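Here you go, one structure.
Only one protein chain is missing; all other protein chains are in place.
Lettered A, B, C and D in written order, each chain numbered from 1.
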């Protein structure tokens, strides 16, 4: 079954050809050396830009705090950047940011979680194949569209039930932001639940558990860190969301807790100021960096926290 | 964009075909008028010149105008301020003020508001002023609803704010809870959906939204005056709240870039044509013609 | 062994447990369809408002202050130009960095820090990138709000996403494939070029397309860059001023108080933007399915 | 290997047919279009160890999982035929699987404790069945762990996570977990294949112990193991039950040629 003639003829040829090629194969060593260096160069660009981001933010923020005391910035409840007598208290923005994020999470948390449970534990393959792309679609819609939706549809709709609600308010964008975040929470939590080995499910089912018990007593505890990480990332996303609030929550710098009123978030402040007066050198210009830096640090901390939780509390199975 | 073929050589007025860009920023009040003219210019006159119109507000616009490589025009709903003029001098920018039209500062209400449609000048001022006795509608007249008055207006980026603050309030502070916004559209929506609202902005934003808003007829001492193109015109009855609106030209740019000068001339030749349709009262022809001649001479 | 599992008790409970399971599974399904429902409402609203305004003139016309004449060709071209910058920059930088990180870099503390940093950057709000773009491209390099500045800003924004997803795609190539190649005496780069990259390509493409669609839909960074509200000429090069579909939607939403029809133009523009995104995402899904791992 | 010979002796004595726990009749099972079990007829007797052997993919695990309907977790599965458990057909869709699985415990190839404490692992089953009383739970935990011959090793660390234990301990913990709800039958799918020789020996001894109280079905790929611990052995091939008999007979006088081929190591 082995054609020996054929093989022996080519044996001599191939072996020696390879041998010969190997001698003169400097071209390979060039590729071997050049490519990693080229790639290193490219990687350095990426890495340097990331360092650049931090550097720009820090240096300009520093300039801002030369002009406005850091204490006033972080404790002031009055934000009047454009006034003759400007005040740069960031608390109204932080307040607006927290409130909108809380509203978003109140929507996205439970619904996202239940969606994850359904997709991971209950849905048939077919249902999952239909529902997941729809959720992905929801996640892929540009936020400007959500902003438009919040402003032209959700607010007018809500005002039928809450007549005293303002035309720009934090509630509608918060709710819409929640819808936007559902897919993220759902899919990350589902990933976490999916990565609990089937052996756990089988073990529990074999003891006579219902699916519900398996989910709540075994799967969710086992995937808990992943689920918490999903929530933290969801919050971070809500905090960083810009266009929905910029369009639908107006630009009042009220320090209030009334969710039917207009409030401004950190992100919306940046849009307002940069869209209007962003001429270099003014204090208000530098305030952009201070706010952006606050946002950056906040989301960074959230991301690190999420990562830490996911790693530190990862169950070993 | 498409460049190449010589489309304007037959017009005879120019020796060379113009291209390049003209950058306009500034007043949101004047924006509709300026955008309208810019579009007309690009569509009918100079295809290859790009006139970009932004509207970050008068004050914000001046900051972009008074900078190296700044904008070519700055639309303004108030006069240039002394410190701004000073800055221009420091930078060596020669600034030319072009008065383009008249605008009436209009106070607007929710359409269902049937009590405050006529107010005196003083009442209007008291409603917005920081330390006044008027907090509720009923503070003006016990027959009015016992509800808080919600005040709205453009933020400090805007000339409209400054005109109101400097000329009408005579530099007394606005109420601290006044809802000041960057975008006029937001203001329109806010007022149109708040029965207890009163807001102010240029006449143009009112005429375009008459179905959602009603204007306050202001009594300057001789009976209530409704703001309209006629009353806000020069020497009209609405005069106390009428203000000229401008665009400021960077003359250095006009000298440097032929398209800027050309556009400036076109602009002044056509302002009166488009003023009415965008909600402004036109200026006397002679006044405009004088500016056209000055510009041609640059 | 003592008996604790007395049968009647367990039987009684069992029925309750099974019923509860059934009931809640319905609730979970309901929650899952909530997203679908909202999507439906959103589409319904946008389509009923926007469809009547979509016609050839709208798609190919220039911008105008007159709602009847307004067209979005400029914004469509601007979006395409933006892609023309974002695609090469992110693919070269993103995939190059991913290959280096995943296949060449020595694992160590520094590498971990870099990896974490990149992953964290993908969670930084887009508005922060806008500020960065404004500082570097508009202010320092004095590019103004031109295609190149917008494109580079967007590239920065999606770069971490491309890097992370490409690294994942590279990692997903089973090690036995590269082992087979190395076992034949292939060098590292030969293995990468001939085996790993082709196998990871669908994953890399899918990730890149999704990142690209993110770049197309983003608005906030461009607002910060100061895109003008009225811009008639079509962009024709990297140094031309431009606008994109989301900016057009933004301005028309804001200006709905100036001219009522602007809201409908915004809806029509949203439809165009969504169609573009669906085509892109659809392509990603097709690629993912067609080249689904055959190993 | 003392205990092995002991068993063989007892086994001979018991050759009077005991009660059937399960009676499988004409069972067919498909995964989608794959016909994984073909006309299987397979009784299982009370308080015996029944071993199932056969090459990889022959359907051993599938059959085992059919006995507590865990096989249904694969959505494409469908079956024909009947499996009677204590006289009731468990394949009847109205049969409540939770009930069945409470009575039929299962031990898997890879030890799969829950990522909880040792105590909570054992208490899991009783708790879902509504037993909340701490004293009773303590009782159950202790007796189950004793039953699985692991009490002495873990009694001082009941609060520790189960994943801190060795593989062999984990497997015995899983057996204890199954014992905690006092099953009637215990199904085991290659329970020692992930274990080292010493742990294997312990589990094998344990199975011998458990036989006194439970009926045990065990799948194994280790023929020596089947020979050591089972009373009866079934040989499967390609989804068919080729031969089923007393273990001694199967290993010493296989009737089917394929059984012989397999036992002598011609394939696998």
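For this structure, a couple of remarks:
Definition applied: a residue touches a chain if its C-beta (ideal position, glycine included) is under 8 Å from a C-beta of that chain, and two chains touch if they have at least 3 such contacts.
These figures come from a predicted structure and were not determined experimentally.
Residue C:182 is the one among C:182, C:197, C:238 or C:285 that touches the chain not shown. In the complete complex, the hidden chain is touched by one of D:200, D:215 or D:259, namely D:200.
Although one chain is not shown, part of chain A still touches it, namely residues 1-3, 6-7, 10-11, 13-15, 17-18, 21-22, 25.
Within the complete assembly, residues 106-107, 174-177, 179-187, 190, 194-195, 198-199, 294-295 of chain C touch the chain that is not shown.
One rule holds in what follows: only the chains that are shown with their structure count from here on.
The chains in contact with chain B as well as with chain D are A, C. Contact tally for B-C versus A-C: the pair with more C-beta pairs in contact is A-C. Innermost chain of the displayed assembly, by C-alpha centre distance to the whole-protein C-alpha centre, is A. Centroid distances from chain A, each centroid being the mean of CA atoms, peak for D. The centroid of the Cα atoms in chain A and the matching centroid in chain C are 12 Å apart.
Distance between chain A and chain B, defined via averaged C-alpha coordinates, is recorded as 40 Å.
The distance from the centre of chain C to the centre of chain D, with each centre set as the mean of the Cα atoms, comes to 50 Å. Within chain B, residues 56, 183, 186, 189 each touch two or more of the remaining chains. Under the contact definition stated at the top, the residues of chain A that touch 2 or more other chains are 208, 210, 213, 275, 278, 280.
Contacts between chains form some other arrangement here, matching none of path, ring, star or all-to-all.
Chain pairs that touch, as defined above: A-B, A-C, A-D, B-C, C-D.
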